[in-house]
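Yeah, one chain of the complex is gone here, protein chain that is, but the others are all in their spots.
Per-chain numbering from 1; labels A, B and C assigned in written order.
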Amino acid sequence: MTVTLLAFAASLRTSSLNRRLLHAAVEIARQKGAQVDVAEFHEFDMPLYDGDLQVREGIPVGAQELARRLQAADGLLLASPEYNFSIPGTLKNAIDWLSRIRPLPFKGKSALLLSTSTGLVGGNRGLWVLRVPLEMLGMHVYPDMYSLASGDKAMDPGGFPVDAAARLRLEAVIGGYLDTAVRLHG
Amino acid sequence: MTVTLLAFAASLRTSSLNRRLLHAAVEIARQKGAQVDVAEFHEFDMPLYDGDLQVREGIPVGAQELARRLQAADGLLLASPEYNFSIPGTLKNAIDWLSRIRPLPFKGKSALLLSTSTGLVGGNRGLWVLRVPLEMLGMHVYPDMYSLASGDKAMDPGGFPVDAAARLRLEAVIGGYLDTAVRLHG
Amino acid sequence: MTVTLLAFAASLRTSSLNRRLLHAAVEIARQKGAQVDVAEFHEFDMPLYDGDLQVREGIPVGAQELARRLQAADGLLLASPEYNFSIPGTLKNAIDWLSRIRPLPFKGKSALLLSTSTGLVGGNRGLWVLRVPLEMLGMHVYPDMYSLASGDKAMDPGGFPVDAAARLRLEAVIGGYLDTAVRLHG
Partner (left out) sequence: MTVTLLAFAASLRTSSLNRRLLHAAVEIARQKGAQVDVAEFHEFDMPLYDGDLQVREGIPVGAQELARRLQAADGLLLASPEYNFSIPGTLKNAIDWLSRIRPLPFKGKSALLLSTSTGLVGGNRGLWVLRVPLEMLGMHVYPDMYSLASGDKAMDPGGFPVDAAARLRLEAVIGGYLDTAVRLHG
């Protein structure tokens, strides 16, 4: 069975460290046999959530597109920055819009969460906040996550960790997730 | 000493239950001697956070306005809905923009957090997620919070809890917060 | 494939509401084909964690017993009270001891979390805190959880929710978990 994944980094910045890390993760996932749909967060542009706007105009096109791409996949490979020790407002806003779509696009899907930052915590606190709405919406968020400290120095231009042990661990986390995804979605 | 507060509900919906609850809280705070600047969340409209946009165009006008109003006050009276057991993306997005302004607009300010929802938890899980970025940015978030379950039935048109004990508790929480704010900002 | 579960309530009180709820959950799980090892938290009595004690005397017998019973199962059915909006210290202490055992007893296992309390939140905040160490230690914690408000009034003597919709939801959550467990452990 081939696992199909949607992959994106939850950052709008062109030079995002999380996008670089995501691209390495995508390459590893493909080498391990996954079929990956790589998206840009900009493809899912949507307004700030407003219940009145939803009544007037329905679900925005960008949210529908994210829901469609997620529905078409078994799981999600998501690299997210940490803003103020928490989830980025931009990413939470996307989750809030998608939570209004039925059937719930997250339900029964799996996810592997990655992060990096220039600091020593590598964005790990933000990922734990991110797990809550994803799990509440029915996602099987893989227990293990990958957070890379000092991402501005610790990655090569392709996003691969330069430290051998850090790279092996990234490969192991992705391998472990894909094994689980085969079981969950096979 | 008169405590000055900025007050708003983090919802863009016209018929927001949290706005109703906020208005009752504002009335109580004024009766207890606070001077309150009541704002609408729409006055702080701003785009989704994007580091490139910040470089090109600076801090958006709506974020500057929120920072200015917060800076002019001692503390913040904030009623926030809970979306998906967490902070609304819209509110987190505002916090993310404000965290880019120096000096930090939250630093040294105090806050009292309120919530209501149609469910039994009254939005309380979302408030605990909201505390983290506010505290990380230097705010004295008052330990006690107020979450009203079944907000669609539990408030009168003015936002006051119809149950006498629930109303007394709202008054006590606001009174306790104001006492602390006098000490912190006096 | 038959799913094997270890089941216990993380309360030492004889009249624990969570033990009652657990017993109903065990009965439902058995009706749905699971093989369940029902334990009492007292069988896993252990001292408070102390690194020096571990060096002197090794892992306590109660922690070894919990690890052995967990290792022998595919997954864990755990009902936990909420203490002070968080995980009970007693349960966290057991997790802390088990985290010192190699191989990690939690690794690769699945879990379904339940809670009840006399309050309106039904212990749900505590479960979200409990997820973190379990997931960090490698457990597949089922996304959906079951929290029963007003447990002192909402359960019959056997622990079954008296409200028909609440009982159906308990059955659905257990059914959904068992389907996932068959996939993960089959």
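Everything that follows uses one rule, which is that a contact is a pair of C-beta atoms (placed from the backbone, for glycine too) under 8 Å apart; a residue touches a chain by one contact, two chains touch by 3 or more.
Given the structure is predicted, the values throughout are model-derived calculations rather than measurements.
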Of C:38, C:129 or C:182, which residue touches the hidden chain? C:129
Which one touches the absent chain: C:22, C:78 or C:94? C:94
What residue numbers in chain C mark contact with the hidden partner chain? 11-14, 16, 45, 48-53, 83-96, 99, 129, 132-133, 136-137
Please output the residues of chain B touching the missing chain, sorted low to high. 128, 131-132, 134-141, 143-144, 180, 183-184, 186
Tell me, which residues in chain A touch the chain that this view leaves out? 85, 120-122, 124-125, 128, 149
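FYI, only the chains that are shown with their structure count from here on.
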Considering only mean CA positions as chain centres, point out the chain farthest from chain C. B
Taking each chain's centre as the average of its Cα atoms, which is closest to the average over all protein Cα atoms shown? A
Taking each chain's mean CA coordinate, chain A and chain B are separated, in whole Å, by 29
Let me have the rounded angstrom distance from the C-alpha centre of chain B over to the C-alpha centre of chain C, please. 36
Residue list for chain B, restricted to those that touch at least two other chains: 85
